[in-house]
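A single protein chain has been omitted from the complex, and every remaining protein chain is retained in its original position.
For clarity, chains are labelled A, B, C, D and E in written order, and residue numbers in each chain start from 1.
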Amino acid sequence: MPDGLSSSDDRRARGLERLSQLGDEPGGAEFLARMGPLGDWIVDFAFGDVHSRPGLDARERELIIVAVLTTLGGCEPQLAAHIRALRAIQVGWEQIEEAILQSAPYAGVPRAVNAIKVLRTQQEEDDR
Amino acid sequence: MPDGLSSSDDRRARGLERLSQLGDEPGGAEFLARMGPLGDWIVDFAFGDVHSRPGLDARERELIIVAVLTTLGGCEPQLAAHIRALRAIQVGWEQIEEAILQSAPYAGVPRAVNAIKVLRTQQEEDDR
Amino acid sequence: MPDGLSSSDDRRARGLERLSQLGDEPGGAEFLARMGPLGDWIVDFAFGDVHSRPGLDARERELIIVAVLTTLGGCEPQLAAHIRALRAIQVGWEQIEEAILQSAPYAGVPRAVNAIKVLRTQQEEDDR
Amino acid sequence: MPDGLSSSDDRRARGLERLSQLGDEPGGAEFLARMGPLGDWIVDFAFGDVHSRPGLDARERELIIVAVLTTLGGCEPQLAAHIRALRAIQVGWEQIEEAILQSAPYAGVPRAVNAIKVLRTQQEEDDR
Amino acid sequence: MPDGLSSSDDRRARGLERLSQLGDEPGGAEFLARMGPLGDWIVDFAFGDVHSRPGLDARERELIIVAVLTTLGGCEPQLAAHIRALRAIQVGWEQIEEAILQSAPYAGVPRAVNAIKVLRTQQEEDDR
Partner (left out) sequence: MPDGLSSSDDRRARGLERLSQLGDEPGGAEFLARMGPLGDWIVDFAFGDVHSRPGLDARERELIIVAVLTTLGGCEPQLAAHIRALRAIQVGWEQIEEAILQSAPYAGVPRAVNAIKVLRTQQEEDDR
């Protein structure tokens, strides 16, 4: 049996636990249900298989996801959710901003501008 | 005078120092000269202004760059250079692979496959 | 005279007929007029030259377009229009969702999430 | 237990069976092993979870993947593999070309040119 | 001292002068301040280092930026700002539309549609 193989109950449980550690988005369960099979894959694959792996910690993984979403563009709601996750695990605004700024020379300034806008909105909501 | 402003001598020196910390690619100076003004911007802007900032360390910044280049696609030589930079600062193969794997659900499997191929080639060159 | 060459009257007529088969978007003519020359190219090139070709049927072509728009990202209004076209030719919601889901491992989960959101909105409008 | 959940043995077996139906790339097993965890995810997730779903058949799914890879760009080896898969399930060259051509107005002509080049190379290898 | 090197005061002053020549967006200073370090880089790097170079004039550079933003997608506010800059330096609507139309075959029709929508909105605001 290949090393990568684990029982799917483990995957689901591991994914949900990881999401819980990251602060469980308000409305997150409804969102995942609404997404259908794609919602299952987010829990089981993106969080259960990938995010829960050893080698990098949750903070490093979330900073990487912020950089990937900045680069992709057009994923502002997802970016906001991952910024909230970073805040939930006590990562400072400065570190999150640096992950976006570090993407700017490579992904281009407009993609970074779009991401900083999302960050600023989150910061303002946090201040209220 | 805005906070972000610094004398350009500082920028150049800071960029070159950062590149030196990251192991100075063999042929790197020739490459940068060949790139012309773009080569200056890589040193002054990408490394002098951005990479040298506080808030994240060189290792975290390089892992982020690996994720951004994986997501962009078509930047295999640059990806190889940044993998070598991570190795130069003693980051394990496992951590680099995890940065790529963590990009896969977001940037898509084919982009991750292209990046893992670059990683494997680097690992094999290292073994020789 | 090359095989690909046809009189432009044919192209325009063919494009308009194809659009009509696909249910003629409400406000579609106004949209195309507003787009100017680009609107002409949508009719003549995208629908008259390309979509009307033999080898794949309208349903297969529209499923492919849904996958391409999912991959591009940032084209939500166009995606909604092509989902409506698929509905107009009696393609089930399930098939449309599967075309998006099949894009997920390759284009990445966030692009698929954006597309499923468009699909769900269309389904809800349909239910009303 | 959520509907999307299945035992992981099923996923692996389903993925491998699907790959076998698609003609099992020469060197495919070596490639997947070389990819590490990403190779597991290709089998379990991309083929076991996604490709094996009902609602669209293998031919439709492979045509969609060809369109997505055409749109992404920079995935020529993967595109060649999926073209071979389509040939293995008796899909005509014409249908594969049409999937690429249908992507051209949306993904742009250069991406389609890159894909048609891959197709032509495959056709020439087939003729030999 | 490399040719590309200049004192950073020059860069800032040159960038601000270029922005001023391009009509100084209403709210532009507030926007740049809100962006933080990224705002500094927009002035110093994008306008001070790059846009102010000889070899192409401001009009040609802005048309190129419109084409790049059209191609990237998801940068509609930035595209609107650069269209306003082109108008501020007396470039006709026709030339701006042609820069977008010329991008269509290469970047794809949907990206061009998104850009023409931004252009039309700007034209309508101008008419009022």
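One rule holds for everything that comes next: a residue touches a chain if its C-beta (ideal position, glycine included) is under 8 Å from a C-beta of that chain, and two chains touch if they have at least 3 such contacts.
Everything numeric in this text was worked out from a predicted model, so none of it was measured.
Looking at the complete complex, one finds that the omitted chain is in touch with A, B, C, D, E. In the complete complex, the residue from D:51, D:84 or D:111 that touches the missing chain is D:111. Listed by residue number, the positions of chain A touching the unshown chain are 105-111. Within the entire complex, the positions of chain D that touch the omitted partner chain are 73-74, 97, 100-101, 104, 108-114, 116, 120.
Taking the complete complex into account, residues 42, 45-46, 50-51, 53, 55-56, 60-61, 63-65, 67-72, 94-95, 97-99, 101-107 of chain E touch the chain not shown.
By our rule, only the chains that are shown with their structure count from here on.
Averaged C-alpha coordinates give centres for chain D and chain E that are 40 Å from one another. One finds 31 Å separating the Cα centroids of chain C and chain E.
Annotation for chain A: residues 37, 41-42, 45-46, 50, 53, 69, 72-74, 97, 101, 104 touch two or more other chains.
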